[in-house]
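Below, a portion of the complex is reproduced, with chain positions unchanged.
Every chain is named by a letter (A and B) in the order it is written, and numbering of its residues begins at 1.
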């Protein structure tokens, strides 16, 4: 069901990554691998992972050597154990060796993000309607890929960029002279298709945001107890999002407090790369 | 003394990152911040870090709004404590708010890498001549920035790309029919300015690599004991590099075993972003 990032976006960062590694050729491959040599190699998970990045894996190799054939054995979003073959590439050995590192650099990060997202999703209580989402703390150049990985891991995306929704933060509030004024200005200026989200630090601010008609209220760095109180006071008038210093440990209690969304920078900003290797037959 | 990555390289990834966040404008800033409003904001470390990314910080904001002034308070490579002001940006509030997230996304990663590199360097015994280096497991699009961050952290770089040195791995050896043949072919084909490095799994392979004239031998996934034996047998005939599953805990013993280089993928592939915030005056 997932929609992969558009090739229009993906091809630009792939080109950049390949230029980084291949602009000066590959001295070792030129010396050691005959032009006609062929090989088959499998990307294999070395740990349990939520798979992500099959199309990027394929596009990287296709850009290096158009004749390579890629077989996506496992679909993005599946949870697999160590030793699982994820994707197979077969054809000219030179092309496989030249694209190997760049392809792995992409999919290890994407799979890392998907796996991380799954961890947070699984920390939710069974049947919970609370969402785990990313925020805009993505790696420069990789936003579309990381947001896709978040979805592949079963979590959700927050707004994509500064132009797709309003998110009023402390500096905006200060500049406008208060929560209400900021929301009123945003409502007047933003497209009718854009939701208005407002960050609040206190329950007093929450009340103002609700009465001013915020669609979403971001509860910034609040204790679970205060969050629970916020949920009670809000009574469905707006979506409530908990954010700021969310750890895996707090996910369950926040969800149980009834918050709609838990947004987690750590889904993308500090993700351990998944251990995926390329094994030659 | 460090040389910052060339703006020719840096500006491309900055442009990509800004397009990701700003291509559709900034709804909140348009609504809430007056065109003439001015502000001063400080990037502040929230934890102990080795600072890295001042010029990228400056270039991001300059690209968003050319009139912003940047003050680099702390130089790249310095170790600072939490609360330290690293860089200051002053000028049009709209520009500062619009560039904030992208600028932070860059410097949090760069400073994270520099800080990580410092950890490994500090794990070396006092006075050790052993080097800590990165490998090519860098984030797609960010290689030049991450390699710079590694140097800012006091570690060293491995080869930059597939064209700047020969590194013969298992698949190359298999394709050539052995270590000796691979090294001979590489010596014949590669520029005389390129060193020949060869990966070995055993001491027998090490002997062959040395006798074939390898400039560097990569000891792949060897125990410290075997590494020590390799150092003894090599007796300075080549540089020795330990690689594969290096943890912070093993750095000291490997250095004491006398290896010249310890190469660490974890310098760049799974780095926690440094906690740096932007505080408005």
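Here is the rule we go by: contacts are C-beta pairs under 8 Å (C-beta built on N, C-alpha and C of every residue); 3 or more make two chains touch, one makes a residue touch a chain.
Only a predicted model underlies this, so the values are computations on that prediction, with no experimental measurement involved.
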(request) Because only 2 copies sit in place here, please give the count for the whole complex. (result) 6
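Criterion: only the chains that are shown with their structure count from here on.
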(request) List the centre-to-centre spacing of chain A and chain B in whole Å, with centres computed as mean CA coordinates. (result) 23
(request) Name, in rising order, each residue of chain A that touches chain B in their complex. (result) 12-14, 16-17, 20-34, 37, 39, 93, 97-98, 101-102, 104-106, 108-109, 112, 136-144, 161-169, 171-176, 182, 185-186, 188-191, 194, 269-273, 280
